[in-house]
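Yeah, one chain of the complex is gone here, protein chain that is, but the others are all in their spots.
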Amino acid sequence: MNLARRLATALVVICAVVSLAFAVEELLPGDPARMAAGVQARPADVAHIREQLGLDRPPLERYAKFWARLIHLAPRGRESVDHASCAVVAAVGDRELHLDLGKSFQLRQPVVDLLAARLPRTATLAAAGLFVQLLIGVAFGTLAAVRRGSWADRLLVSTSVLGVSIPTFVIALVLQLVFARELRWLPLDGYGETWTEHARSLVLPALTLGIYGAAFYTRLVRDEMIVLLQSDWVRTAHAKGLPPRRVVVVHALRNALGLIVTAVGLDFGALMGGAIVTETVFRWPGLGDLSLHATRNRDGPVVCGCLLVTSIAVVLANVLVDLSYPRIDPRARASSR
Amino acid sequence: MLAARKSRLFRNPSARAGALVVATLVAFAIFGPTLSRHGPNDSDFVHGLSLDKAPVGPCALFPLGADRLCRDVLARLSWGARLSLLIACAATFVSATLGAVVGVVSGWLEGARVRTPWPALLGVFGGVIALGLGKPLAACLAFAAGCAGTFVARSGGLRIDIDGALMRLVDVLLAFPFLLLLMAIGAALERTTVLTLLLTLGVTGWLGIARLLRARTMQVRALEYVEASRALGQSTPGILLNHVLPNVLGPLVVASTFLLAQMIVADSILSYLGVGLSPPAPTWGRMLLEGQDEYLTAPWLVIAPGAAILLSVWGFNLLGEGFRDALDPRNA
Partner (left out) sequence: MRSTRETPDRVPLSAVMWAALTIGLAPSCKPGLSAPMGSEHGDDAPPHRGGILHLAEIGNVRNLDPAGSVDGVSLQPVHLIFAGLVDFDEHAKIVPDLAESWDVRDQGRTYRFVLRPGTVMHDGQELTAEDVKRSAERALHPSAPNPSASLFDGIVGFDAFTAGQAAHIEGVGVEGRYVVRFELKDPDATFLALVAMSALRPVCKTGGWRSSDAWIPCGAGPFRLQPGGWARGTSLRLVRHEAYFRPGLPLLDGVEWTFNMQVLAQRFRFEAGDLDLVRDLSQADERRFSADPRWVPFGQADADTTVYGESMNTRMPPFDNIEVRRAVASGINREHYRLLKPASITVMTQLIPPGIPGFDPSVEGQHYDYGVALEHMRKAGYPYDPVSGHGGWPLPIEYPLYDQGLPVFTAQLLQQDLAKIGLRIELKLVSWEAFIALQERPSGAALSLGNWAMDYPDPSSFFDPLFTTRAIGPEGGHNTAFYSNPQFDDLVSQAHRERRENQRRALYARANAILCDEAPWAFTFSHHFYTLRQPYVRGGVIHPVWRMDATKTWLDRAGRSLEQVLGRGLP
């Protein structure tokens, strides 16, 4: 029951976000048809293109049409012009379930194709960034908590304060300058063509995202671990003669997991929104880059599509975190609700 | 207890260092502009150009060099300090207030379906529609009318899970990519003045504080002496004032200080992306944007605003650390 209710609420939130996006696109000043036609287009041609893009219809009609076409059943085969911008989700009997987010005004490609191409790349970047954050954050945080008060602790905490003070684009530019330009260990930017190149191109953007978040996680883990290491049952474990490392890792860290997982869930959603600045500096062809250009160029269908993906990611992450929390954190199991 | 907290604060090295950095920043913002020889927006093509027709580097007349339009970087930096501090403080104030109100109300009403009088409902609904249509004045009128109406007609209305509604709103706003939301607001408002900028930042920054204070309020509500007060019949406003407020003030102050640091960064990111204040306003993010392509030949153009941003953010973060360590009940 809980799951069903949560999913229903999630659905409502997603619909609200997309509607909000649609409304924002409508209310923004400027003319998407003009943006699509280009600067030097004559007014007659702009009017022409406006008709082609369907922008001369009233906003409510377009809003209704958007939801009507979002998920619909259609006969098999995508060859007809009507369904040129659809993606086939599943086969249902002798018909197919189509997902249609329209066509980009600027790029004139189906939005689903654009998202399908870019989503995995942003997901990879988000996962890699998260991995770096957790690796550094948990390691440093635990180290700092265990050696509280020593020079190692001081160094790590200072680094973390520094880490959260630097804006992302500064970190990105510095990393690019040092590792790509001066040392030439890694590619300057882009995505690469082979799997090796993909992996090498991933390093700097992931580090950029990771450094900022790592500082945050270091603090989080350190604070939580300090409290846990002082608690009674940890002292009991020590008294029983268990090796210190085991106490730390198995007992204390496992209990801090709950807090970490909550933070990760929130983080992943934000990262999936596309780390816009990182993607721009490193020319990483992901959702952030796409949504930035789409917003600047008033490309409504793409903006709505990106926000749909982002909101689903954020909401799903929240739901998963909520559901897994009782499993991970034994203290939460005890509480009701 | 308050006195003990205060003395811990003063002895805390983090708080002291943070206070020093922030004080320096404030002094720079106040006195810097009056002490510089040039105005921030005055191009000096006579002295500002070197022999090969490029803007000069750091020298006697231009302590931090000249930018692409031959303006004094130091003058622009100090005027930028005023702008950044003003915007960050004001935006933090708006965010903190909004976050506190929403957080406390949400936390206090958690789990209960509250009877909301019709005037309040209509006021909020009308206000949101007015905002959506881009008429902030009409929105304010609607909200005010809602408040007034609530005082007059208290009976009737729907039972609403206010906490649930507010938290769903927070979810929706969190699901929107921060930068896109800011750009959309910036574009919608057509022109960016200091007022619109701090409203934009303020309205998007309150989410974390709201969640934090909601959790804290729920904790306080569950405390035994608070339950006892309620059982004894003490009024809700009284309880909020006497018990909830002192307990949430600590986390609020800490969170606000960290939020201020984030606001400085957000402001610089906005300027960097081109949706901040209009030129020639010398915000630090704008100076970074204008100077970044010249980094290799004129690094002072990037180092000056970059260092300024870093120092101020670092200072506020240290101050926040100090507050947190001093006010954390675990240290008591």
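Side notes on the structure shown:
Lettered A and B in written order, each chain numbered from 1.
Please note the rule applied: a residue touches a chain if its C-beta (ideal position, glycine included) is under 8 Å from a C-beta of that chain, and two chains touch if they have at least 3 such contacts.
Everything quoted here is computed from the prediction, not taken from an experiment.
Interface note: of A:Arg6, A:Arg62, A:Arg148 or A:Arg200, the residue touching the hidden chain in the full complex is A:Arg148.
Remark: the omitted chain is touched by one listed residue; of A:Arg6, A:His72, A:His198 or A:Arg283 this is A:Arg283. From the set B:Gly111, B:Pro246 or B:Pro279, the residue in touch with the chain omitted from the display is B:Pro279, counting the whole complex. Although one chain is not drawn, its touching partners on chain B can still be listed: residues 12-14, 16-17, 41-43, 45, 49, 52-54, 68-69, 186-187, 190-192, 274-280, 290, 293-299, 303, 307, 310, 314, 318, 321, 325, 331.
Taking the whole complex into account, chain A touches the unshown chain at residues 28-32, 34-49, 52, 84, 103, 106-109, 147-150, 153-155, 157-159, 161-162, 174, 177-178, 180-182, 184, 188-191, 281, 283, 285, 289-290, 293, 296-298.
Note that in this section only the chains that are shown with their structure count from here on.
Separation between the centroids of chain A and chain B, computed from CA atoms only, is 24 Å. Those residues of chain A that touch chain B in the complex are listed here as 9, 12-14, 16-17, 20, 23-24, 27-30, 161-162, 164-170, 173, 227, 266, 269-270, 273-274, 276-277, 288, 291-292, 295-296, 303, 307, 310-311, 314-315, 318. Chain B contributes residues 132-134, 168, 171-172, 174-180, 183-184, 187-188, 190, 261, 265, 268-269, 272-273, 292, 295, 306, 309-310, 313-314, 317-318, 321, 330 to its touches with chain A in the complex.
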